[in-house]
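A single protein chain has been omitted; all remaining protein chains appear in their positions.
For reference, chains read A, B, C, D and E in written order, and residue numbers begin at 1 within each chain.
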Amino acid sequence: MLQIVNLTCTRGDRALFGRLSFSVQPGELLHIQGANGSGKTTLLRTLCGLSQPADGEIRWKGTSIRQLADDYRNQLCYIGHTNGIQGDLSAAENLQFGTCVGGADSAADIAAALERVGLARAARLPAKLLSQGQKRRLALARLLVAAKPLWILDEPLTALDINFGAVMNERLASHLAAGGLVIITSHQELKVSGRTHKISLDS
Amino acid sequence: MLQIVNLTCTRGDRALFGRLSFSVQPGELLHIQGANGSGKTTLLRTLCGLSQPADGEIRWKGTSIRQLADDYRNQLCYIGHTNGIQGDLSAAENLQFGTCVGGADSAADIAAALERVGLARAARLPAKLLSQGQKRRLALARLLVAAKPLWILDEPLTALDINFGAVMNERLASHLAAGGLVIITSHQELKVSGRTHKISLDS
Amino acid sequence: MSQNLLGTARCIFKRDLILAGRKPADVATPLAFFIIVTSLFPLGVGPEPDVLSKLAPGVLWVAALLASMLSLGRMFAGDHADGTLEQLALSPHPLTPLVFTKILAHWATSGLLLVVLSPLLAMQLNLPTHAMGTLVVTLLLGTPVLSLLGSVGAALTLGVRGGGVLLSLLVLPLYTPVLIFGAGAVTASASGLDTKAYFSLLGAFLLLALAFAPWATAAALRISLD
Amino acid sequence: MSQNLLGTARCIFKRDLILAGRKPADVATPLAFFIIVTSLFPLGVGPEPDVLSKLAPGVLWVAALLASMLSLGRMFAGDHADGTLEQLALSPHPLTPLVFTKILAHWATSGLLLVVLSPLLAMQLNLPTHAMGTLVVTLLLGTPVLSLLGSVGAALTLGVRGGGVLLSLLVLPLYTPVLIFGAGAVTASASGLDTKAYFSLLGAFLLLALAFAPWATAAALRISLD
Amino acid sequence: MYKYASPKNFYALAGRLIPWLGAVTLLLFIAGLYLGLYVAPPDYQQGDSYRIMFIHVPSAWMSMFVYMMMAGGGLVGLVWNIKLADMLATASAPIGASLTLSALVTGSLWGRPTWGTYWVWDARLTSELILFFLYMGFIALQAAIDDPRRSARAGAVLALVGVVNIPIIHFSVVWWNTLHQPASIGSLGKIVSPSIYPSMLHPLLIMSVAFFLFYFTVLLIRMRGEILARERHTGWVAEIVRATPEIRGTHP
Partner (left out) sequence: MSWRTFFAMGGYAAYVWSAYGFATVVLLWNVVSAVRKRRAVLAMLRELALAGQTPKETGRATLLSE
């Protein structure tokens, strides 16, 4: 489904990793590991199409993602290091905007999604007053509303407390069970039931 | 020697910790611990006199540090999260400037100090080309040149490799043995021989 | 994808206006700058009304240009810092129209307000009343061009050290044609000459900028995010 | 403490000059802005030589003022970001003279260069040659005041959201007296009038700013570091 | 007296004072307007246009007085670290700025019939305009800093620098005008002679007192808001929050 061929990424004038090849099938989770600065974030952003690889190709259902462009972006949901949350909008407004930009139109689901990430009561607060963990939850709520097959998640578990970490693991499992794909980085161990693979960027 | 009485620190409008009291005597090291965001950096900056406490007092040899002002600052050397290194100056120029601002005048010692932190060969490189750990060493070199009794160190061991970490521990021990005071934060365990105390800011 | 492009664009526009409403200082500061700079000129040149009225078109236009340039900083900076820009770039809709919407929202909260404010300042500078209309129309045609061209510069300097001054260097040369014809039209109208030619030129600039700038900005944003 | 205050001050001054030498772009950009703004003016106002020569003092002074304002951003920003400012605040020497040294170094790499450049631009604007001397002297007296007053604004807006435009809003109103008398002197001299009164006033401003601004800047820096 | 320096007591005291102050202010406004608009006769030179004086002059006076209060509050807050003084400075700024704007606009509207133009670069007008900018700078600076303590202290330094500059700005603008020999517009003193009729003086005085009290009334209301915001982690504010019924239509 998602196929990476001979990928090489550079930053500045330094090669981070070279000739990386793997593929991820529906129902599979790929856990990318590596030391700080080894290039995990760079790889994920490249997989999204935000960064251009120095070499190699990324294919979705056999077609290069550069060719698919918008059609590929419509399949994925990316949650990066930054949450994409604007402090002066309320939690609900932020989520609304996020899903709208993501191409989904589901005003009704906003409240439900906030409920499911435990932010129902904070829905009308300006997001800048949310704690770090609450902000992370708000960003992750986009996954619930958008309903995209491919999830690309950069350290989704940071700042989450143990309870919600467990909830996240369940979500990932049910996404996999429904035939979704997940590519994820995490310094913590993932406890997701389902087909999971690991890959390390340390050379 | 350094005495903290009923100290309360706030950030934004949030109290980080309240009514903290302790004292540090010559030859003693105080290790401050706590989770991310618990206020360790804030405490250290307050002890330096950079931040004003919301309440309480800090005394050096029995006199409030607000009264002592410059005389107190002349006793201390603070190495914070930021290294105080300007990327466009060479390592030697940076150290020279740092000691000069710190009030010491010891042009001859610069080379020796760089030697002792293992930067002799990098002395003439622009600091921006140094690696993260080398930058940290350069910042710590100020301790050697300045020769102040009170060291206030915020995570000095970050980015240091194991070898130099051990060297740092020795340095700390010999500073204590010479009657110095050390206040330090570190998420790692410190292996310093000497009288060390711990304090935790987690409530 | 149940949401169409238009809906998403409306969503972005609404959000940017709401945000401007919640941070009135961000909107007000360029306006204050506009007022201050136009007020500095009489202080420098002297208070004689007839000298001032001669200067007025040039001063007003230069000040509007500088103010609109200074407001460029906030066009993408906030969204870049908090990661919203990444989400925008990953939207299934083409980036160019989305960026165009953002430029439009930015203009509505900067250039448009400059236009509204300009008659007041023109009065302070003794611009003849019959030239007031021309001033407003030229600004109405010209400030969108400034926002459009400026957005390219803003996108290129995102996250670059010393971005502010660099931005002004990039953008000012591009602004000169607009300035020449904008101020020229007002001067002509103040001395009772015909202004049609100026208007059609400014209109042509606007069309050109509308056609190319959003596309260039979108490309620049993708580069900045890389 | 074997190093005395003077030695430390010399150390700071030397460092800032070296740094300016290693980052020529930072120094050049305000100068470029100065040149661009003075060149934009004839474009906005029209090319008649006598109109221009009448405007020249005001335009040159306003442009110098804006350029010097734009260069304020870098006065403390770099040192704030890399932690040097903390070290400065923790120096056993009083902060006020150290800050004064930094302001001096900043002026030497911005205001002073504007002064050097000004005759060239004055020629472009048809300023009468006999007024050239006055222009240079007023700028020589006035630009340090701009740096001194500006340093307070720069220190207050350190690390603040939207710092650039905010800085200009804070600083421009404070600049007016300098502008009035600086441009006034040049205008007077261009029309052959006496300029002694202007010079003594500018001198008085300089003395006042020297007395108060470094102290206020030091206070503002301590607040920004809190 | 000293006990009202605590935010909690001040909050309560202000709450009790506001209705009374407001009522007196309102009465004075009514009396002043009646005397000024209805009773006072038209001026023999300016006709009825001089009636703008009754709002213009108090606005202009208050615009300067409020800046003094703001800078004074800043100084006290900076030196003695008194929260209420900081809040006084912060709360004064928007009031002062709006009164400055009022002086500018009413003055312009008065200038048109008397001078034939809305605006001239006269000394007093120019320095009032700059005062407005100083207010805007103060407000923008405080709005840009999130930490309330830092914001208060930064504002105080700015207000103090401004207060040193105001006389300098004022006199430079005066000299600027005398040096430039500006457009032939008589000084204000000539227009309103010192031997002003009592029937014109009384409403002016009454309106001035009304503006003065108005400032204090609004100041107290604003300070109560500031106190709630900055003391929100204290128990007594939580108590007040719990005791207030829900207010609709005020979305944060």
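Following the convention adopted for this analysis, a contact is a pair of C-beta atoms (placed from the backbone, for glycine too) under 8 Å apart; a residue touches a chain by one contact, two chains touch by 3 or more.
These figures come from a predicted structure and were not determined experimentally.
Trainee: Which is it among E:I52, E:L84 or E:I169 that touches the chain not included here?
Mentor: E:I52
Trainee: Out of E:L35, E:M70, E:A85 or E:L99, point to the residue that touches the absent chain in the complete complex.
Mentor: Checking the options E:L35, E:M70, E:A85 or E:L99, the one contacting the hidden chain is E:L99.
Trainee: Which residue among B:R66, B:H81, B:K128 or B:K198 touches the omitted chain?
Mentor: B:K198
Trainee: Which of these touches the unseen chain: A:R19, A:K61 or A:R121?
Mentor: In the full complex, the listed residue that touches the missing chain is A:R121.
Trainee: Since one chain isn't shown, list which residues of subunit A touch it in the complete complex.
Mentor: 121-122, 124-125, 129
Trainee: If you put the missing chain back, which residues of subunit E would it touch?
Mentor: 37-38, 42, 47-49, 51-52, 55-56, 59, 94-95, 98-99, 101-102, 105-106, 109-110, 112-113, 214, 217-218, 221-222, 224-225, 228-229, 232-234, 237-238, 240-242, 244, 246-247, 250-252
Here is the rule we go by: only the chains that are shown with their structure count from here on.
Trainee: Based on CA centres, what chain would you say lies at the far end from subunit C?
Mentor: When every chain centre is compared against subunit C, the largest gap points to B.
Trainee: Please tell me whether the contact surfaces of subunit C and subunit D are same or different in residue numbering, using the over-half criterion.
Mentor: Same, since over half the interface numbering is common to both chains.
Trainee: Would you mind pulling out the distance in Å between where the CA atoms of subunit A average out and where those of subunit E do?
Mentor: Here the centre of subunit E sits 53 Å away from the centre of subunit A.
Trainee: On a C-alpha centroid basis, what's the spacing between subunit C and subunit D, in Å?
Mentor: Once rounded, the distance between the two centres reads 27 Å.
Trainee: Express in whole angstrom the distance between the two chain centres, defined as the mean CA positions of subunit A and subunit C.
Mentor: The mean C-alpha positions of subunit A and subunit C differ by 36 Å.
Trainee: Using the touch definition from the top, which residues of subunit A touch two or more other chains?
Mentor: none
Trainee: Going by the touch rule set out above, which residues of subunit C reach two or more other chains?
Mentor: In subunit C, residues 25, 29, 32, 36, 43, 46 touch at least two other chains, as defined above.
Trainee: Inside the complex, what are the residues of subunit C that reach subunit D?
Mentor: 25-26, 29-30, 32-33, 36-37, 40-41, 43-46, 51, 54-55, 57-59, 61-62, 65-66, 70-71, 73-74, 162, 164-166, 168-169, 172-173, 176, 179-180, 183-184, 187
Trainee: Which positions of subunit E touch subunit B when the two form their complex?
Mentor: It is residues 146-149, 230, 232-233 of subunit E that touch subunit B.
Trainee: Residues of subunit A touching subunit C in their complex?
Mentor: The touching residues are 48-52, 70-71, 73-74, 76, 78, 80-89, 93, 96-98, 100-106.
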